[in-house]
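One structure below.
Note that one protein chain of the assembly has been removed; the remaining protein chains are unaltered in position.
Every chain is named by a letter (A and B) in the order it is written, and numbering of its residues begins at 1.
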Amino acid sequence: MSAQQYDAIVIGAGHNGLIAAAYLARAGKKVIVLERNPYIGGATSTREIFPGYRFTEFSYVVSLLRPEIIRDLELPRHGLKILPLPSTVTPMDNGDYLAAWEDHDLTRREIYRHSPRDAEATDEYSRVMARAAKAIKPILGVVPPDPSSLSWRDLARLLQLGRFGASLSEQERYRIAKLMMQSAGDLLDEWFEFDPLKGTKSASGIIGTFLGPRSPGTAYVLLHHYMGEIDGAFRAWGFAKGGTGGIAQAIANSAKALGVELRLSAPVEKVIVTGGRATGVALANGDELKAKVVMSAADPKRSFLQFLDPQHLPDDFLAAIRNFRVRGSSGKVNLALSELPQFTCLPGEGPLHRGAISFSPSIDYIERAYDDAKYGRFSERPYIDAIIPSMIDRDMAPPGHHVMSCFVQYAPYDIEGGWDDARREAFGEAVISTIERHAPNIRRAIVGKQVITPKDIEQMAGITGGNIFHGELLLHQLFFLRPAPQWADFRTPVPGYYYGASGAHPGGGIMGANGRLAALEVLKDWR
Amino acid sequence: MNDAPYSLYRLKRTPFHERVAPLCLPQNWRRWAGCITVGSYDLGIDREYWAIRDAAALIDVSPLMKYLVEGPDAARLLDRITPRNIHKMAIGQVFYTGWCDDDGKLLDDGTVTRLGERSFRLTSAEPSLRWLAMNAVGMDVTITEATDRMAALSLQGPKSRAVLNRCCEDGLDTLRFFRMAPNRLGGRSVTISRTGYTGDLGYEIWMDAADALPVWDAIMAAGADHGIVPCGILAMDMARVEAGLFMIDVDYTAANHAWIAGQKSSPYEMGLGWTVNLDKPGYFVGRRALEREHREGSAWRLVGLEVDWEGLERVYAEVGLPPQIPGTAVRGSLPVMRDRQQVGYASTSTWSPILKKYIALVHLERPHFEPGTRVEIEITVEHHRRYAPGTVVALPFYEPEWKKK
Partner (left out) sequence: MANPDIIVIGAGHNGLVAATYLARAGRKVLVLERREVPGGQLAGDARIGAFATRPIHAGGQLRADIVRDLGLANHGLASEASADAGAYLAPLPDGRMLRLAASTDAATLDSIRALSPRDAERWPEFVRFMNSAAAYLEAGQATPMPRLANADLLEQGRPLAALAWKLRRLGRTDMFRFMRVLTMSAVEFAEEWFESEPLRAAIGAVAIHGVSIGSMSAGGGYVLIHNWLNRGGLAHRGTRGGAQDMVNALVAALRARGGELRTSAPVAQVLVERQVVRGVRLESGEEILAGTVLSDADPRRTLLGLVGAPELPPEFVWQAQSIKMRGSVAKVHVLTDGQHGIPGGTVVIAPTTKYLERAYDAAKYGQVSEHPYLELTHSGDVVSIHYQFAPYSLRGGDWQAMRATLERRAIATVSERFAGFRDSIREVRSITPFDLEQTWALTEGDLNHGQLILDQLLFMRPIPGWSDHRTPVDGLYLCGSGVHGGGGVSGVSGRNAARRVLRVSARG
């Protein structure tokens, strides 16, 4: 078969790949997206693993998706609806619970009964964090400068950053600096006294990281999760109609409408480099596709160590990518249920079922879960963030039945002895028995179960190490160091080859900024 | 508290709920500090307003935040937090005051009542437990929140003293303005302060939440012959503007709620310069910033604006309409202009039924806040922006002679 010619090839039909493709097509380019799986979405997929039950296999909630992408790609017209996920309930070991409801007064009343001091601190803390998130948010839309470069382009970026910095107040600067460096635990200890409140808040600081809430740097991750907005409201989380696969589908629909060609079951073997420039890709089946530009939306390790021969990359860069930390730490347990789980702390069907249920009774609880993981074991008593998608979108399960999505930490990629079926089963059991302590009917209700370990994430979604952010959100892996020093502007040492996924600035989550910014940089270079 | 599932999944009710709910015929409820409270007992608020100005109006003010500050350092703590000289308070005296962050910007305002040598009651609009605790570090003082276990009623209006004299064990004739005294009412222990939020003669009655209903009943019974009327917070909102009293997060943004520095207000700007005692000894929160502002002058000030009725009529007459007057106080921001340049804004405006004037609390930049200054306020007439002329006046707009007598 003769090689086909495109303007741009995008590797990977995850949300970032699709967004990048759509933006390129929108600028009139002829674009193809190559996906190794027979379905789209990457880690943003929803699949019917058991007939009638639709699982949001990996990522399950959304708040970070940039509003400009929703507008630019007209995603609502292509089927995107983000439904509210208004509350979080934390069951406590003494049979009580802690809830954060949608309404401020209700939440205040709820926290007040546990700790009057924390009820007030919560209000103040929310305002402070919202201000910090607002202050730092423009960074999400900035291409990081290379601080070692004196090129006009980098100086201009530095200037842009300087202007942003100048716009911050003195207090905002200290606040942000401290948040960048602190542990979530230290931050929360300064504010609060009630353990379940601290535990639940600290969880945002560890999601997707191989860190515990007492590790420095986790306060930043917490802030990262604060930057989400839906309808202009900070810190609002939502559930996409049809699961997160619904987001991928809407983006794909938009991309197709813009003329993007989408090829499934087309794993890329190599990026072809000719005369020092990326000129196309070779597929596993031997096909070769040619293009002026190739963009990878796979993880950095795969993008640089697998798709390229090392000879094309400078030593510093290779070392940086090899040293890039991608240790997966989270798993998923997706359940098909014949009935709603009944929580002993709030019996009956109620608002609890329409929001998140967080198994995070204290910072120590999560920290101990982390202790397990750092020595190569999954957490005996894990942190779980559960939602019941069928209570938000009735189309997710057959009538009367439900699906439950449980995000779990920690499950280390490098488990002692390696992941196998028995360990996967044991991991699933740890999760179910943890839930069972608070919802005794859960076991009885299970009609189908899908347990996903970091190893499975690697195999299914193609993310090396199974890290849901394509690379840990560590301080030395952020901004102009992500994924490697000097190459944080979505370009790579190989001209014509670009990188635009979660492993690049501004990091993970269903944000899409990575793909969009990368596409815009490609267009800047276009001649 | 956690007996039935979702029993807490609703707003709080005040200790008077059982009495006020059946009287709230139009179901006009408002949210106040996490409680449901009566907006008005009729669909119109005229009857309640005129009870404040002509008879006696009984208002449930239980959602106010209430704190007891006790111990050897109680006075020291409040002296540190507020700009007033608390050490000079007599037992039974009530101070109205705002309080600031260390940049001298208002966080909240309320009253401090000296209950004893070492015991005070603080009321505030916003939760203040944390701020009190943060300031009490290194002091020997206990702070107890009494918001839920204490009920409060406000009895306002020229007949309020007569009503209380009829149902209280001790007469109220000797209780001076901004003083408090313990009393018995309807067989229950209460404390009564001569305070209020209407600018009329009035009292506030503080009691244990368990005593709320008998006290309510006793006052209503005693007031029957004096034309007592249960009154919601909408009528009170009108009266407080006439009295030149402002409201947090309506007329000023609490410093800790503000997104940007420009939203914050100082006591001087809000006309509370009289509460700032720079001569008192020692540190108090915001001292340095307030000293600076006192020295350098404030950038703007809260003052009153009386709209010229003839001018208002003319603006409406131009399109063939009679003046349109809203039925309640309006909490919308309206630009205030001078020579076509914006020099400030109104934060609350209302028709004053007693003054027969349209009045507004306005924030004006220096030097436009001097009384007598002629300015214009933006109004929307038949979907078009128009400017009605008015005059800057000192606050309050209305102060009857019997208020402090």
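Everything below uses one rule, namely that a residue touches a chain if its C-beta (ideal position, glycine included) is under 8 Å from a C-beta of that chain, and two chains touch if they have at least 3 such contacts.
Quick caveat, the model's predicted, so the values are computed rather than measured.
Participant: From the listed residues B:His87, B:Arg176 or B:Arg288, report the one that touches the chain absent from this view.
Facilitator: B:Arg288
Participant: Looking at B:Asp54, B:Asp101, B:Asp208 or B:Glu365, which residue reaches the missing chain?
Facilitator: Among B:Asp54, B:Asp101, B:Asp208 or B:Glu365, only B:Asp101 touches the chain that is not shown.
Participant: Can you tell me which of B:Phe95, B:Trp131, B:Tyr345 or B:Tyr358 touches the chain that was removed from the display?
Facilitator: Considering the complete complex, B:Trp131 is the one touching the chain left out.
Participant: By the contact criterion defined above, which parts of chain B meet the unshown chain? Give residue numbers in ascending order.
Facilitator: Counting only chain B, the missing chain is touched by 76, 80, 101-102, 131, 134-135, 137-139, 281-283, 285, 287-288.
Participant: In the full complex, which residues of chain A touch the absent chain?
Facilitator: 147-148, 166, 170, 173-175, 177-178, 181-182, 186, 190, 211, 214-217, 316, 319, 323, 325, 364, 367, 371, 374-375, 474-476, 481, 485-486
Assume only the chains that are shown with their structure count from here on.
Participant: Contact residues on chain B for chain A in the complex?
Facilitator: For chain B paired with chain A, touching residues are 1-2, 5-6, 8-12, 31, 34, 127-130, 133, 145, 256-257, 259, 261.
Participant: Over in the complex, which chain A residues touch chain B? Could you list them?
Facilitator: 96, 101, 105-106, 108-110, 113, 116-117, 119-121, 123-124, 127, 131, 134, 169, 346-348, 350-351
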